[in-house]
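Note that this complex is displayed minus one protein chain, with the remaining chains in position.
Here the chain labels run A and B in written order, and each chain numbers its own residues starting at 1.
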Amino acid sequence: MSLLVTAFDGIAFGCLLFVLAVGLTMIFGLLDVLNLAHGALYMAGGYLAFLVIGEVPTSLAVFIGVALLAVVAGLVLGGGLSVAIRPLTRRGHLDQALLTMGLAILLSEFLLQVADRGFHSLAAPRGLDGSIAGSYPAYRVAVIVAGLAIAGATFWIFERTRAGALVRAAVDDPEMLAASGVNVRRIRLSVVLAGCALATLAGVLGGPLLNLRAGLDTEVLVLALIVIVVGGLASIRGAALGALLIGQVQTLGVALVPELAAYLLFAVMAAVLLWRPAGLFGRAT
Amino acid sequence: MRESVMRGGDARMSRLTRRLAFAAALVLLAAMPYMLDAYRLDLLAGGLAYGLMAASLAFLVGHGGLPSLGHAAFLGVGAYAAGLTAKHVTPNVALQLLVAIAAGVLFALLTGWFAVRTRGFFFLMFTLAIGEIAVQAATRSTRVTGGDNGLADIPPTGLDVVTFYWWALAVVAVGFGVLVLLRDGPLGRSIAGARENEARMAALGYHVTGVRLAAVVIAGAVCAAGGALVEQKDTFVAPTHLEIGVSVLLLIMVLLGGRQTLIGPLIAGVGLIVLRSVTSTALGELWLLVEGALFVICVYLLPNGLLGRRRAQAA
């Protein structure tokens, strides 16, 4: 029974990871930029909420308001990011990745200076701070619901709308799309903005689950990276599957073999890379 | 074979001049105990250790074309291996060093075996993940490593500051010399070949994965030696020693010193460690902000980019 609860925790964690990883994988697919600042963006969302509402429970409305504020912050930071990497476009993708790494350090250190280096956690909003079905925390169910809603919306946008079709086309063949008169730059910018906004949103969502602290940015970044290594770059389906898998490894794995938990992640990643070097849903290049 | 085309900075001087300069620098460094007080000497020993690790990263990134974001993991492996040996086996610093190098080689084989099968972004991500997993492993294996609190109660080396400085200088000089000799030897040339053109290397009969793995093992072993020095200097090691920030610090040294050379990153390493210490009272925790800013500036200002090598010049 307790394992079942842990597995459910894993789903909640997986949903959180998906919200983070889907932006990372799409930015990569569209711009060929590996955004190593994604973890710092997550952290920015969390710390923003902490600075605004502190560690006390608030009403659901305030919590949602803070989440929307984080989305706005994500859009602004995403805009800054795309401006910052533009001069390096000709320089090669690895340099861009390294630049985002530097920006990540700046952003996360800035946050730690503004707040402090201690441990903090957001409280679940009132109404979701209890438990349901006897003992399961209601907030985790809410994270699962939110995660599924975001996943559903992402799939719907990509598969059903014209905007999504344009983004898919831009991933497959940007030259062709540009030749047919579409402003590919604008599509790219929208994807960066959306991806960064999702990351900061994930930071607020995850606030009550993961402690805010120094090093959080790398920790979630690495988890998101492993998610997309496992799922395959530039694949939303892969990000979803990878997130659920890594969510389980991080919860069920820790519960079952606490001593080996750290190596488990490595083992999963190594196994996938050996078995399918481009990830489960990746396209071989 | 003369390498004037490739080696840029290093090769503007002839081989003889370079050897003389190296010997002169070594003599000057060996005489430091007569010029510096104990505090500064200790600082310099630490700087040299980081310089050696930066040079090993330059070997991997610049010479091997393998951009690792998790090099501090090797520092950690070397430091923990040396510390555990000191605690449980022997106070002999040389034996501790050998154990650390062996651990570095082992860790390089284990992780590198997978890492060198990846390319580009995957290599970047994989090494970053290895670095973070190493931190997690050091934090969680509380019984062996002492967890977050670090490996405490390591018996002191028994060397006074001056003797330890000479020991550290000897290790760094030998480690650096080995890196240079290996770079210029047949294996080093093969590593450069694998960086330039994998398909051709395979067609010539090279096992490219093996060549790339050799680069990781060499860099890992030398870095682990530097890690052992870091532990021996302070008789302390904690998970913070191998955090991503340290990998980034090593990368900054490489970028500042110039990834085409090995000596540049070594000098930048010593300089940066000294600078960090000198400004620590003024800056405190702000140092990390400075580090991030330095990193960003380095990436912007580098003409060829981290992997640009000398293509622009060659073409």
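The working rule: a residue touches a chain if its C-beta (ideal position, glycine included) is under 8 Å from a C-beta of that chain, and two chains touch if they have at least 3 such contacts.
By our rule, contacts and distances are computed from a predicted model.
Undergrad: According to UniProt, what is the chain that's been left out of this complex called? Choose from "Branched-chain amino acid transport system ATP-binding protein", "Heme exporter protein B", "Beta-ketoacyl synthase" or "GntR family transcriptional regulator".
TA: Of the names offered in "Branched-chain amino acid transport system ATP-binding protein", "Heme exporter protein B", "Beta-ketoacyl synthase" or "GntR family transcriptional regulator", the absent chain's UniProt record gives "Branched-chain amino acid transport system ATP-binding protein".
Undergrad: Quick one: jot down which shown chains the absent chain touches.
TA: Hidden chain contacts in the full assembly come out as B.
Undergrad: For the chain that's not shown, point to the residue among B:V89, B:L181 or B:V278 touching it.
TA: For the chain that is not drawn, the touching residue is B:L181.
Undergrad: In the full complex, which of B:T163, B:N197 or B:T279 touches the chain missing from this view?
TA: B:N197
Undergrad: Go through subunit B and note every residue touching the omitted chain.
TA: 1-6, 181-182, 185-187, 189-190, 192-193, 195-197, 199-208, 210-211, 214, 309-311, 314-315
The working rule: only the chains that are shown with their structure count from here on.
Undergrad: Which residues of subunit A touch subunit B in their complex?
TA: 28, 34, 36, 87-88, 91-95, 97-99, 101-106, 109-110, 112-113, 117, 215, 218-219, 221-222, 225-226, 228-229, 233, 258-259, 261-263, 265-266, 269-270, 273-274, 277
Undergrad: Can you name the residues of subunit B that touch subunit A in the complex?
TA: Interface residues on subunit B, with respect to subunit A: 67, 69, 111, 114, 117-118, 120-122, 124-126, 128-130, 132-133, 136-137, 140-141, 243-245, 248, 251, 285-286, 288-289, 291-293, 295-296, 298-300, 302, 305-308.
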